Every structure is written in structure tokens, then in C-alpha cells.
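Everything on this sheet refers to the single structure shown next.
For this view, one protein chain was removed and the others were kept in their places.
Moving on to subunit A:
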Amino acid sequence: MAPPAQSQRSPSPSQPSGKGEVSDLKMQLRQLAGSRAPGTDDSKRDLFKKVISYMTIGIDVSSLFSEMVMCSATSDIVLKKMCYLYVGNYAKGNPDIALLTINFLQKDCKDEDPMIRGLALRSLCSLRVANLVEYLVGPLGLGLKDGNSYVRMVATIGVLKLYHISAATCIDADFPAMLKHLMLNDPDTQVVANCLSALQEIWSLEASQSEEASREREALLSKPVIYYFLNRMKEFSEWAQCLVLELVAKYVPTDSNEIFDMMNLLEDRLQHANGAVVLATIKLFLQLTLSMTDVHQQVYERIKAPLLTLVSSGSPEQSYAVLSHLHLLVMRAPMLFSSDYKHFYCQYNESFYVKKLKLEMLTAVANENNTYEIVTELCEYAANVDIPIARESIRAVGKIALQQYDVNAIVDRLLQFLEMEKDYVTAETLVLVKDLLRKYPQWSHDCIAVVGNISSKNVQEPKAKAALIWMLGEYAQEMQDAPYVLESLIDNWDDEHSAEVRLHLLTAVMKCFLRRPPETQKALGAALAAGLADFHQDVHDRALFYYRLLQHNVSVAENVVNPPKQAVSVFADTQSSEIKDRIFDEFNSLSVVYQKPSYMFTDKEHRGAFSFTEELGNLSIGVESASNVVSAQIVEASDNDLLLSTSEKEESRGPSSNGSAYSAPSYGASSNHPLPAHSLQSSLAIDDLLGLGLTISANPEPLPPSLMLNPRAVLDPSAFQQKWRLLPISVSQEYTMNPQGVAALATPQSLLRHMQGHSIHCIASGGQAPNFKFFFFAQKAEELSTFLVECVINSSSCKAQLKIKADDETTSQAFSDLFQSALSTLGTP
């Protein structure tokens, strides 16, 4: 509640400074504590209010604890509530005095009035004092069985609170099992929803320590449980519906009939006024139909109108959240939204972040039919007084031009921008014209004519200046005064603060020199001299390099600086498709708003109840449930985890690493744990680069002629994940390993190298002795048909369990044989 941190703000004159007032309150509370005079409650109320208001503005009133507790002997419910609020806030910091409250709270837990029972139980569980947990178990147990649904509602969440104070106490008292029973039987849907929230949290956290918990967690996704929730859907409150929909989105239906039944049942949820319900439903629909391309596309069509309605109906904040999701969908399937482009037009009073999303969508949906109108609209924004948006709009026009729809007309518009003579418009446009010329050199004639008219003095922004200089160098032949413009720029070398511009200047003057030597010689000399004296290391080095190059041989210099260029066909995308898929998987979460997958901004322990965060060492190996669906889920869960860790590690190698999540203790503790996946991956990658992949195994097993594998097969983790989800298991076998093979597993890495020698590539691995889990893939040599393998090895029993999935099932047995024969030679020289 109120932050006791007093340092945060010096109290303003209107706010009491604290000390004096608090001791005053203390006196008054003491006087009232024992009083039974009529009207006492009213005076208490006033005093309590004062205490709470001090608490809110950040004054520490914890010293009143014992007085507050003394005064709480009352039947007045308003007083009680204020007292509970106070106690809940300060008990954690004062565990000794908190003990004082236990007595009256326990008494209130047995009150006749269910309201009081509920309130007292909630406060009791909110004390957050570890050594008081023994007092919670009894009242919580009674609360879960209370006849009143309000008390049960409080008790279910109370169990979760207890779990966070002392997990062991909660588990020992068998509360999760009681919650599960309530969840499946309670008539009150809010109790059911609370049970679900609590169990999801508890079992996800427990799953890393107990197999049973991870089984229970998977059982939440079993068909009977899911159907139970679906059947009661309409009884749930809108918020609980979101919770249930989120759960159902993780369920894997067995066939398409089931999918259609579920979608028919839930279709009216798309008309709900609560955007959270609609988005949760959309997520479910998208997930369900991932493997059914046609239906998936129909889902897009169906959800378009509800999404647009949500964008325009709520507060600006809500509509931003929905728009972010719409943005994601538009970016994934721009064609499906190409006729809706007018919805993405900006309104003048929208905020910057909304306009930015809309401009990106407009760029994405532009095609042959609407480009003219979209570009016309964008040009309006470019002339806008709102400068950041004007800039974004010009960039958008440029991007559309690079997409190659009717470049002709767009180039004309860009050139018109240059004629507007606004500094920022010119600057943005120059950068774009440069990119355009790199892609469409054929436009150079028109562009250069206009660019040549721009005085370099009017261009100040480094990026624009660099672009202009690049063009001067590249088109020195066409631009009459290029040498002289460059010369004047070099004269002002010392005033040029941007190293980027200076680097470009060096290169441009070199190019110019190679084409028009007599005119440029002087400028080149000046530039090289200035460059050699430059304090910036890169600039200095480049100048030196050019100088020596010219000394060495001018025609070599020509080849280095001015080689014939190929037009750039595609510019590098800023975000990998893998990351985009991850964001899509996390639809209806913050990942979409931030445009980053959750691991980039969330601590590991906060990734949500179902983000499968258990450590690799705890794979539930060999656990086969009777239900197929459940076992599929287990696989799914662990797969996710394995794949997750690979990509995460790759991520953490980047400069902006978020590696902290990875120093999880259980990882480093064990002495014989496998090497972290990324070192495996990278070492393999290097082997591959050096062409060592095939030479590692001294005696490669001759491959059966029936099946040749591609030694250079590639598959990115998300594609693997996708495929693994979609394909059925085609071969499932148990294989007994020979002792040498098991011995070799002391370094699991050796298996990976070994298998790669057989053109079977590892994509993820994990586990600790005796249990190891590996995922492999392989591709047929002659066609693009892929095999996926899950291989679970128990080194103490020498058993390996194989699950093979294949694009082409007819060859999967042959592949299995191949795999086993490869495995059989592990550890043999």
C-alpha cells in the first residue's frame, strides 16, 4: 500500500511532516482503545482515516501498530476494514507485533457474518510474515470448505498467498489438491477462476522441483478439464473468461472437428465490449487454426471488424493496445488488409505512438491498387506541421517505393519533397533517394538532376549529409560540380562533427578522383591530409588506407573503391522472422506492444504461469500419461523449453544481452552438466564453416543407399518448433545403447559431433546425468523433406527412447535405422 519510503519527496507545506502528528495520533488512539463510551467508533473512524491517509502519502505510521491493534476490538466493519488495511501494510516490517493481530483475526475468521470471515481471512493471509504461517493453515482449510462463496473466493487466493510466504507449508497441507477439487466442482465461477489462477501459479513454480506438479500442470490442459471450462464459459465474469480463454489457447485439439466446435462455441465472444475478452478469443482462434491455412485466413477476415471497432471505441490507451495487435496481424498478412488501408490513415489529434503504428501499417498494405492513394495521403502528412510525423511519413513513402509498386510516380513525389525546401523534409528525402538509387540505379538521371540543385549548405543532419556526399561520389560523372562541392566540404573539415560524414567524404572524394582526376586532385590531397590528422580512429585509418592504396597502384585502388556495383535487391530486415514468430506466439501480451519477445524484457521467474520455464535438468522423462493429448503436451512443453533456451542464448551473445536470467543456480551447480547449448551451437557452426563436419568421425558408417541425407541441412529453431507441433509421431522406438556409447555421453557434446558426422544435426539439447534429451533434425539429400527426432537417453539404464517425425512418413523407418546405426557407433574409434 502506501510507500513508507519517506525520502521520496520532501513533504510540501500542506502535508504534515510526520513526527509530531504521529505521536499525537498515538496518544489519541490510546485514549480510545479501552473506551466503551457511545460515539467511540466515530472518533476511531476519524483517527483511522488520518492514519491511512498518512500511510498513503508516504509517512511511516508503523509506530502506531500496537495502538491500532488495540483499537481494533470493534464490531464496526468500516473500522475493521481500515485496520486490516493498516495491518496488511505494516505487518511484514514488524513481524513481532504482527503476532498481536493473529488473535483477533483468527477470532474474526469464525465470525457469524461471512463478510467478516472473508475479510479476516484475507487480512490474515496478507500479513506476509513467514513465522506466522502456522496460524494460516487452519483458517484456510476451513475457508475452503466454507458454505459462503465469498469466503471460499478469498480462501482460494489465500492459498496462493500462503504458497508465496511458505511453499512447503502450502504443499504439506495438501492445499493444491483441495483447490483442484474446488476448481472442478464449485458452483461459484469466481471460486473456480481463482482456483485456476492459483493452481497455474503454484504448479508452474513447483514444476521445476516436482514431476508431479508438472504433470498436474499439464493435466490442466487435458480434454476433460478444458471442456469443463468451455461448457461453463458464459457463467464466468468477463475477467475470468480471459483467464479461461488464455488456458484454452494452450490446448491442442485432436482433430479439426474439435477445432470448429470450439470456434463455434466461442464466436460470440468476439462481440464482447471488453477488449480483453475479444483479444483472448482472437488469440485462441489464431492458435487453433495455425495448421489450417485456409481457415486461418478466414479467421483473419472474421476478426478484422471486431478489432477495428475496438480500436475506435475505447479510450486512447485501450485503442493503442488493440492497434498494436492489429499492427502485428497486418505485418504478418498485409494482403488481407490491403482494402482496409483507409482505417490506417492518421488523424491529426492522435498521439505520436499511434500515428507511428499506422504509418507502418500503411507502408505494409501498399500494393498495386492502393499505392497511389496511400502515397497521396502520406504526402499530406509530409507537409504537416508535426515534424516527427512528417519525417516518418517521408520514410514511409520511401519504403513503399522500395517495395517496387509504381516507383515512377513515387520518385516524382520524392523529388517534389526536395522542392519544398524544408530542412527536415530535404534531409529525410536525401536519405531515401540514396537508398532508392542503390536499388534502382536506372533512376539516377532524374534524381541526380534534382539532387544537384540542393546546396550542401542547407543540409545539416549527418545522415542526410552523408547521403548527399555518397551521391556526389557515386555520380561524380553526372554531377557537373561534384569535385567543387566536395572541395568546399573538405575545406570545412574541422567544422564537421560527425565521423560518419567525414568517412563518407573520404570515400566520395576518392571515387570522384578516380573518375575526374585533374579536377579532384587538390581536394583529394586536402582530404587525405585532413583525414590523417583526424583524431577519430576510423577516419584516420581509412585515410591512411586510401593513401597507401594510391601509392601502391591506382588501378587496384579503382577496383577497391569503385568496383562495379550490383543493385541492392532486398534491404536487411530489422527483425528476424524467428523473433516475429515468437511475438506472434505471445499474442495478447506485452510482447506485441513492445514488439519484442518476452524474454527480452521479463525476468525468468515472471514469464507467466505457462511459459515453460523449468530448467533443462528436470525434464519429465519417460512419463507417459494414458491420454495422448497430455503426452503431446509434455513433449510440447519440454520442446518449447529447449528451443527457448537455444534462441535465448543466441540472443544473450549480443551486446545488449539480457543474460542475467541465465545464471540460474541449478545450471552452474552441477559438476557434470552439459555445456550450455550456445557453445555447442557455435562450435558446431565453426566446424561447419571450416568444412570439418564430415571429417570428425574417422570411419563414417556407410549410409544405406536407400536414404541419403544432406550434410548441410539447415532448419531454424522456430521452424523446428512449428514442425514438431504439426507432425504426428511416425516412429517411436526404444534402443539399447552399447557401453562405449554411454561412456562417451560423459561429454554429451561428443554425441552431437558424432551425429553430425552422419548428417544428423542437433538443434537443442539438455539434461544432466543420467537423463539427457536431444533434438535432432536431418534432411534428405535430394529433396526438402525433413526428419525430426527427439532422443531421450538414460545413461544409467543405457536406454534411448526415440521419437521420429517426418515430412515423408514412408521413409521414416529407414531414417530410424540410419539413426540407430549412427548411434551404435558412438564411442567406437
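Observations, loosely collected:
We take it that contacts are C-beta pairs under 8 Å (C-beta built on N, C-alpha and C of every residue); 3 or more make two chains touch, one makes a residue touch a chain; residues count from 1.
Heads up, the rule we're going with is that contacts and distances are computed from a predicted model.
Of "MHD domain-containing protein", "ATP synthase subunit a, chloroplastic", "FA complementation group G" or "Ribosome biogenesis protein BRX1 homolog", only "MHD domain-containing protein" is the UniProt protein name of the chain excluded from the display. When the omitted chain is restored, the residue from A:L47, A:A98, A:L144 or A:L160 that touches it is A:L160.
The omitted chain makes contact with just one of the residues A:M27, A:L265, A:M335 or A:A383: A:A383.
The chain not shown here is touched by just one of A:N131, A:N185 or A:Q271, and that residue is A:Q271. From the options A:S72, A:Q190, A:T363 or A:S730, the residue with contact to the unseen chain in the full assembly is A:Q190.
The chain not shown here touches subunit A at positions 1-5, 8-9, 49, 52-53, 56-58, 77-78, 81-82, 85, 89, 92, 115, 122, 128, 153-154, 157, 160-161, 190, 194, 197, 237-239, 242, 246, 270-276, 278-280, 305-306, 308-310, 312-318, 320-322, 324-325, 339-340, 342, 345, 347-353, 377, 380, 383, 385, 388, 419-421, 586, 588-594, 598, 601-603, 606-608, 611.
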